[in-house]
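For this view, one protein chain was removed and the others were kept in their places.
Moving on to chain A:
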Amino acid sequence: MAIDQATVRKVANLARIRVSDEQVANLEGELNQILEFVEQLSEVNTDGVAPLTSAVEMTQPLRADVVNDGGYADQIVKNAPASDDGFFLVPKVIE
């Protein structure tokens, strides 16, 4: 399943990473090299094998469905590049 430059651009767009034409050409080669390497997994018969969901056997812990955290918006926005009155500022998203 080799990927071409159009796929590299599509994936870069999905990942929201701007890529230059030169990078696309390099990435095409590098990503295909990695995909070729992982291709050997197709040799493994995995019929009837369940995908691993947890490396350690455990049951998912549950907690009471109550609000037990929060109330410190000032700390949440403290590292924001732009904020106002406890809100993150972003460019206009609604036309």
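Criterion: a residue touches a chain if its C-beta (ideal position, glycine included) is under 8 Å from a C-beta of that chain, and two chains touch if they have at least 3 such contacts; residues count from 1.
As a convention for this text, contacts and distances are computed from a predicted model.
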Notebook entry, point to check: According to its UniProt record, what is the protein name of the omitted chain, chosen from "Tat (Twin-arginine translocation) pathway signal sequence", "Cytochrome c oxidase subunit IV", "Glutamyl-tRNA(Gln) amidotransferase subunit A" or "Permease"?
Noted result: "Glutamyl-tRNA(Gln) amidotransferase subunit A"
Item checked: Residues belonging to chain A that touch the chain removed from view -> 1, 3, 7-8, 11-19, 27, 30-31, 33-35, 37-42, 44, 46, 49-56, 58, 60-61, 63, 72, 75-82, 88, 90-93
